[in-house]
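With one protein chain held back, the other chains of the complex are shown just where they sit.
Our next item is chain A:
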Amino acid sequence: MNQQQLINHLPYLMALDNSKDLESIGYYLSEHLKVAGGYWTINAIGCLNKIDQISEEKKQQLSQWLKQCQNEDGGFGGNTNHDSHITNTHYAILLSFLLGCELNYEEAAKYIASRQRKDGSFEGDKWGEVDARFSYCGLSSLTLLNKRDLIDIKKAANYIKKCRNFDGSFGGIPDAESHGAYVFCCVGTLYLCEDLSFNIDELAMWIHERQTSKGGLNGRPEKLADVCYSWWMYSALCLLKREQWINQQALENYILECQDSDGGIADRPNNQPDVFHTFFGLAALSLLNGDKYQLNPIDPAFALPKSILINIPAVNRFIQS
């Protein structure tokens, strides 16, 4: 399918709630991803500048449900009743900003801060898994909540630098292979730590070499391209002011090719769309050429609409014009 236009994805997104998805087993098995799913869905609608098309009633309903996802320890689970985890806590905070509702941010901030270890790394939850994704969640959430003083920023940055590899890129933990998604987590964390003292050109070269002949980006050498990497790595290039280091037009074309004629964006052309790839496809397009597609400007560090971040003084110095 040769697509050069942006399809209207609003009906697809609005319909995600209804019974059509109940036919899929995937829907039930992803019951624990409701908070994340909420963030991807509403933020995608936000990219299209159509959050106002969600009824007040629906927003209230979502806000009520979201509040119920907060546990006694201050953290959020992926859905009501689920145990707390830093990723879901981060998603919940982002979603609350999109919905314009208030959560118990004090307790959430304490939960997140308590996840930082002595070596600067962050755990996902009390069971101890460590990963750069959690560092990013920690830095992003606490910056948004103006609670950076609760953690050791310098140590957080030093841990991430240990994730750097011989090829100039970043993995998820020290010694892990370089990976496109972790580039976002590591660069995002270092950016928010205000410490980009690593060889940026080397990383930009590595990202450049991720672009495949069809224009899409792959996550690692010899792997297939995937639309979500458009966001993970292009946003990093924006933060590093190296946007020109990939062929932007080719990447745009690839994202458009991944659209489904019935709405939604898939991981690659002619595959099934899903909300995750729809959001990241739209977000990347917004960064690449938001004006052309009339998409709401999104911030590459926080992955939230700039229009929302403008109202948060604490994050001003991190927002690029």
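By definition in this document, a residue touches a chain if its C-beta (ideal position, glycine included) is under 8 Å from a C-beta of that chain, and two chains touch if they have at least 3 such contacts; residues count from 1.
By our rule, contacts and distances are computed from a predicted model.
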item: Hidden chain of the complex, named as in its UniProt record, picked from "Geranylgeranyl transferase type-2 subunit alpha", "SEC24 homolog A, COPII coat complex component", "Serine/threonine-protein phosphatase 2A 55 kDa regulatory subunit B" or "Large ribosomal subunit protein uL15m"; value: "Geranylgeranyl transferase type-2 subunit alpha"
item: Of A:17, A:31, A:102 or A:119, the one touching the omitted chain in the full complex; value: A:31
item: Contact residue for the chain not shown (choose from A:47, A:95, A:137 or A:246); value: A:246
item: Chain not shown: contacting residue from A:165, A:253 or A:307; value: A:165
item: Residue of A:8, A:64, A:81 or A:320 in touch with the missing chain, whole complex considered; value: A:81
item: Residues of chain A in contact with the chain not shown; value: 22-33, 77-78, 81-83, 85, 124-125, 127-129, 131, 161, 164-167, 171-173, 175-179, 199, 205, 208-209, 211, 213, 220-223, 226, 244-247, 260, 266-268, 270-272, 274-277
